[in-house]
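Note that this complex is displayed minus one protein chain, with the remaining chains in position.
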Amino acid sequence: MKYNITIGIECHVQLATKTKLFSEVDNDARDKDPNTCVSPVDYALPGMLPRLNREAIKLAIRAGKAMNAKINSYSRFDRKHYYYPDLPKGYQISQFYHPIIGKGFITLPDGTKVRIEHAHMEEDAGKLNHYDTYSLVDLNRAGTPLIEIVSMPDIHSAKQAHDYCKELWRAMTYAGVTIGDLFNGNMRFDVNISLAPEGAKELGKRAEIKNLNSFRSVERAVEYEYERQSKLLDKGEPVRQETRGWNDATGKTTFQRSKEEAQDYRYMPEPDIPPVKLSEEFISEEMAKVPLLPQDYREKFSGSLPADTLEVLLDYQPLMEKLSEVKDIKRIANWFASVLLAEEKSYEMLNDLPSAEQLNELAEMTEKQELSSTGAKEVFLKFFDPQMGKKSARDIAKELNVIQENDTGALEAIVDQVLADRACAQAIADFKAGSEKVIGFLVGQVMKASQGKANPGAAQQILRQKLQ
Amino acid sequence: MKITCEEIDHLAELSNFSLSDAEKKSLGQDLENIIGYISQLNELDTKGVEPTYQVFEMENVWRDDEILEQDASTDQLIALAPAEKDHQIKVPKVL
Partner (left out) sequence: MQIATKEITAESLVRAALDKAEEYKDYNIFTSLDKDGALKKAKIIDEKIKNGEEVGKLAGVPFAIKDNFLSPVGNTTASSKILEPLKSPITATSVKKLEDEGAIIIGRTNLDSFAHGSSTENSYFGPTLNSHDKTRVAGGSSGGSAVAVALGIVPFATGTDTGGSIRQPASFNGVYGFKPTYGTISRYGVVAMASSTDCIGFFANSAEDIDLLMSITSGRDPKDMTTLPDYYNIETGKSSDIKTIGIIKDFNNDSVAPEIREALKKKIEELKSAGHKIIEFDMPMLKYALAVYYIVVPAEISSNLSRHDGVRYGYRSSEAKDLDEVYGKSRSDGFMPENKRRIMIGNFVLSSGFYDAYYLKAQQARTLIIKEYENAFSKCDFILTPVAPNPAFKLGEKTNDPVAMYLEDVMSVPLNLAGVPGLAIPAGETKDGLSLGLQLVGPRRSDRELLRFASNIAKKEGK
C-alpha cells in the first residue's frame, strides 16, 4: 500500500552569546576541559538564583525575525521538572505557557511554506560521559541558552525534512543567532514521523526520533522510519507512539520509550525570574539588525543564477553578501561555486573574500577576453594569497603574465612567424589538404611563440584567414 | 479525597523517594488529610481572576552579556561532590 508521510520537527538552537543564559560564565565550551565553564548557578548550589542574560533575549528576537514570526510582547519562564544527572536543578528553565516567539514560517527551496507553531527559550543540559561501571557528569554545556523551534506537521518527504533543517540552519546562522556548528551540537533536531494510507483523513500514530545532529541523518532517519512504519502497516500491525533513537552507524532507529512512560514534567511558572515585557521599539531595533535572509537572496538572484548554483552558494552567507555587491553576478557566482568551493581550505577562504572592485575588474577582463578562463581562475585564486591578495586583478594578471594578446597586428606577426617556420610546413600542407584537426597543433604553436599570451580564439581566426 | 496506593507510588516516583511500606502508609494518611484541607478552595469562585505567580510587578530584570568572576571556582564546586573523577562528578553508570 502507499502511505502519505507527515513530519513535524523540533529544533534546538544554541545561541551565540558570550555567557550562559543565567550566569556570567563562558558559553563556548568547545575544546575546553570538563567542568571549567560552570558557575555556582549552573552547579545548582543551594541558594543560587538565575540571572537572565539580555543578549539571549535579543538573539531570540532575531531568531523570530529569521523565521518570519511575531515576537510576543509578554513572555516568561517556566520550570520543567525531571531527574537526570546532567540537569543539576532537577528542572530545566524553559518557556511553556508564554513563549517569546509566536507563529511564523520557513520557506523551503521548493517553495513549500513550513509553518512554525512557536519557538521558546530554554537552557541546555550538561553532558554525561559513560564508562564501563560509571558515568561522569560534565556541566560545561549546562545553562547554554537555546531556542526550541517547533514546526507544524507541514513536511511530507525525507528530502523536505532535510531541506527544512538546512533552511533553518541557514536562517539562524545568517541572522547571527547561532554559530551553527552542527558537529558540536549547536543545532539538534527531533523529528516526529507518522504515516497514513493515501486518502485517509486522520494522521497515523507518530514516532519521535530524538537528537539528530546532521541534515543527512534527518533525511536517513525519515527514510528508515517510512520503511519501518509502512512494513508494520502493511502487515496490519499498529505503529506505537514512542520515542526512538538514531544510530548513524547502522542507519536504524531504535526504541527508547513509549508514550505510556512519558514523563509528567509538572510545568510551573518560574518564580525566580520576573516576566519579560518587550516594547515595539526594543523589538524593531533588534529586528533591524537581521541582514538579508536566504529566502531574500533566493528571490533576489533567481533571475540571474541557475537554481542549483544558487542553492549551493546559499550555504555561505559571505558569498551571498559579496554577490550582492558585484556586477557580473553569474560569472562571479561560477568562480565561487567551481573554484572557491572546490578548494580544500575554502572554509577559511570565506572569511577573507576579495573586494567587489577586484572581482568586477576580473570579470571585465575575462569578458573582454583579456584573460582566458584558466587565466581568470589563476588570478581569482591569487586573491586569497597572503602576498598578492590585496592587489588589483590587472596587477595580478600582469604578474602572472596571463593577459592574452588580442592585438591583431601583433598576433598576425606571430602567426606569420609560425607559418614561416619550417617545422610547421607539413601541418600547413595537411590543413590545406583538408585535415581540420591540425589547426589545433598550429594554434598551439602560436600560443607557444606568444608565451601563452595569445588569445587562442583570435589566433585560430587569423590562422584560418591566412591559410585560405 | 481518597489517595490510592498507586497514587502514593506515583507521587513517590515524581518525588524520587524510595519509601518503605510503613512510610507509604503513614504518608498516605497525612497526604489525604492535607489534601482534604486544601480542597476547601473548591468552594471559592475564581472564574476570570488572573493568577499571581510573583507578588511584584517587576519586569525585564536582566544583565549584560559579560563574563564575570564567580563567587566559587569550579575546583571548589567539584570538591563538594560525593564522588569525583577527572574533574567530573561520578555517578553509577547511567543506562
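Think of it as A and B in the order they're written, each chain with its own count starting at 1.
Rule of thumb we're sticking to: contacts are C-beta pairs under 8 Å (C-beta built on N, C-alpha and C of every residue); 3 or more make two chains touch, one makes a residue touch a chain.
What you see is a predicted model, and the numbers here were worked out from it, not measured in a lab.
**Q** With the missing chain put back, one of A:51, A:120 or A:244 would touch it. Which one?
**A** The single option touching the absent chain is A:51.
**Q** Name, in rising order, the residues on chain B that touch the hidden chain in the full complex.
**A** 10-12, 14-19, 23, 26-27, 30-31, 33-35, 37-42, 44, 46, 49-56, 58, 61-63, 71-73, 76-77, 80-83, 89, 91-94
**Q** Name every residue on chain A in touch with the hidden partner chain.
**A** 40, 43-52, 79, 81, 83, 85, 88-91, 135, 137, 264, 266-268, 271-274
Here is the rule we go by: only the chains that are shown with their structure count from here on.
**Q** Where the centres are mean C-alpha positions, what is the separation of chain A from chain B, in Å?
**A** From the centre of chain A to the centre of chain B is 41 Å.
**Q** Would you tell me which residues of chain A are touching chain B in their complex?
**A** For this pair, the touching residues of chain A are 17-19, 23-26, 33-40, 43, 45, 51-57, 81, 83-85, 128-139, 264, 266, 269, 271, 273-278.
**Q** For the complex, which residues does chain B have touching chain A?
**A** 14, 16, 53-54, 56, 58-68, 70-72, 74, 77-78, 80, 85-94
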